[in-house]
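This report concerns only the one structure given below.
As you look at this complex, bear in mind that one protein chain is not there, while each of the others sits in place.
A and B label the chains in the order they appear, each numbered from 1.
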Amino acid sequence: MHSFVHIIGRVNEWVGRAAGLLILLVVFIIAREVIARSVFHSPSLWADESMTYIAGFVYVLGGGYALLHRRHVTVDIVYGLLGWRGRRVCDVLAFVLFTAYCLTLIWFGWDMAMTSLGQGETSGTLWNPLIWPVKFAIPLGGLLLLLQGIANLVQDFSSRP
Amino acid sequence: MSLGYLTLLVFGALISALIVGLPIAFSTGAIAVVMAVWLFDLNTLNIIVSRVFTLMGNNILLAVPLFILMASILEKAGIAEDIFKAAYIWSGKIRGGLAVAVVISCALMATMVGVIGAEIVTMGVVALPAMLKRGYGKSLTLGSICAGGGLSTLIPPSVVFIMYALTAGTSIGQLYMAGVFPGLLLASLYIGYIILISYLKPEIAPSAPPEELNISFVEKLAYLKNLVLPGLVAFSVLGSLYLGWATPTEAAGIGVVGALIAAIINRRFTWRGLYLAVIDTTKVTCMLYWLFFGASVLVGVYTMAGGTAYLKELLLDLPGGRWGVLITMNLIWIVLGCVIDWIGILLLTAPVFVPVAIALGFDPIWLGVLFCMNMQISYISPPFGPAAFYLKGAAPDNISIGDIFKSVWPFLGLQLVALGLVMAFPAIALWLPQTMLAR
Partner (left out) sequence: EKNHKWKVQVLWGAGEDTYKMFQTFCDNIKKNTGGRLEITPFSAGAIVGTFETLDAVGQNVLQGHSTYPGYFAGKEPALAVIGDFAFGYQEPMQQNAWLNEKGGMEMMRTAYDKFNAYTVGCTWWGVESLVCKVPVRRPEDFKGLKHRGAQGLAAETIARMGASIVVIPGGEAYSALEKGVVDTVDWSTLSVNNKIGFFEIAKFATYPGFHSMPIQDFTVNKTAWNALPDDVKAIVEKTWADFSQYQVKTIAENDVVVAEEVQKKGVELIAWSDEDRGRARGMAHEVWSDWAKKSPLAKQAVESQQAYLRELKLLA
């Protein structure tokens, strides 16, 4: 169990770091585009769409990373008052709801991405890139999130009071 | 089942999910899933992933990580501290001077940025640690940052006004003009409150200690040179916008470049610092994106269940005439603002509110200003308070989300006062656009 927690943590840690570095790519794209357009009068068709989707892509994948570092905002007014046992009961209830959301993202997200792949769907804009790679971020992000949720639950249960 | 009960049930379920410690981002998402399956069928869950995908392609969100990264680079390079030292020394003997400086900085920055987040994060890294170090009360500090930061969407440019205009079919330019005086009104109320409370409770707003006050004018001038680099960053954002080089989102990216250049010139750039700034940005932004995903899917399912129609019934069945309707609209905005984000509120309520208000003879531009002022409230009202989340992302670890929410109450009160004033005296909003149009 300990190694499971450890491995999931490592995976999400690296996904998060890689995702983080991509934001620098976005900054680069913006700087390049602004210079190309205002200095050289040659705007690109791809800058706007690529930067938006890179950001969307990485931050969907990073949901598990934020959960690993327990950064998702909670309202702990009641939870904070409970003892070890009470908190674990709450954790289980919360986990059931959490799983329903993650499974939706995984199952229906997979469906959406596979459909898009099957259609060879492009974004339909002037640049018109293939759009399914972006859609696959949803099931993948959901999976990473679910795994991290399980890891956190295991970790909380093994932290004896 | 009637939608009234359903609405109560949704609120109840949401609060229960929050109570058992489920993060807000997943509480909203999970309640949406449960509601979709219970009211409709499994097939309906398709709209949940569809809405997530739509948000992934929404470039309004993109400015969020960029501004956070900019602020974070400024902080890691020590430039933030420089700005603040200069401000502190110049603010001198004024009690609460730093908190006032926060609000003024926010109002000034608001003329550059049109999304909420940038100012809060910047003030969170620039002002917050320095104020706490100098003995300012936690509540006054956190509250003035959260409230001041919201001004970015009331003082133009503003993405809230743009989205409202596109939804309601009104003029963006007129909304911009209509936002100016209500924005200044709010800022003045904040400043007035800060000065008042500082004199009533001097312990939470100390003036500068003698060793920082008794410095010569020449030395004071020397501190100003610290402002040159941050000025460069501000110029890179403002300049690129006003010179027509960059769109608002791109300007945020240019701000990051400006911050990097400032750090390099200052000889404070390190790869380690950049890495840490990127990591911080990722953690905060992932958290925020998922919050918006959750809110968006909940709004989608609630709308599908007939939420819009319900709001309409609620409005039309009211006694109290047109003002009763208008006040109810504002109450609904305030309640919704507690649990979802402004885009969701706009999509949910605009289809009903705008036509009803126009039919009752209210000005849609003024309604847009009221909407935006309500969104000022929604940014800081718990439990879904984006301003608080942004600030939490930038604040030191010993500041909890609870601390932040405890700090916002007086400012919430001031927002209600300002809202009431603009409702009672529409001219506060409409005078400027009408004067400009008449020219």
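Here, a contact is a pair of C-beta atoms (placed from the backbone, for glycine too) under 8 Å apart; a residue touches a chain by one contact, two chains touch by 3 or more.
The shown structure was predicted, so the numbers you read here are calculated from the model rather than taken from an experiment.
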Contact partner of the left-out chain, one of B:A32, B:L154, B:V233 or B:A350: B:A350
Of B:G169, B:P202, B:G324 or B:G420, the one touching the omitted chain in the full complex: B:G169
Absent chain, residues of subunit B that touch it: 43-44, 46-47, 50-51, 53-54, 57, 59-60, 114, 157, 159, 162-163, 165-174, 241-249, 300, 303-304, 306, 308-309, 347-348, 350-352, 354-355, 358, 364
Subunit A residues that touch the omitted chain in the full complex: 37, 41-45, 47-49, 52, 112, 115, 119, 121-128, 131
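Basically, only the chains that are shown with their structure count from here on.
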Partner subunit A, residues of subunit B touching it in the complex: 17-27, 29-34, 45-46, 48-50, 52-53, 55-59, 61-62, 65-66, 69, 240, 243-246, 249-250, 253-254, 256-257, 278-279, 281-287, 289-291, 293-294, 382-383, 389, 392-393, 401-402
Residue numbers on subunit A that touch subunit B, as the complex places them: 16-17, 19-21, 23-24, 26-27, 29-31, 33-34, 37-38, 48-49, 51-53, 55-60, 62-63, 65-67, 69, 71-79, 87, 90-91, 93-94, 97-98, 100-101, 104-105, 107-109, 111-112, 134-135, 137-138
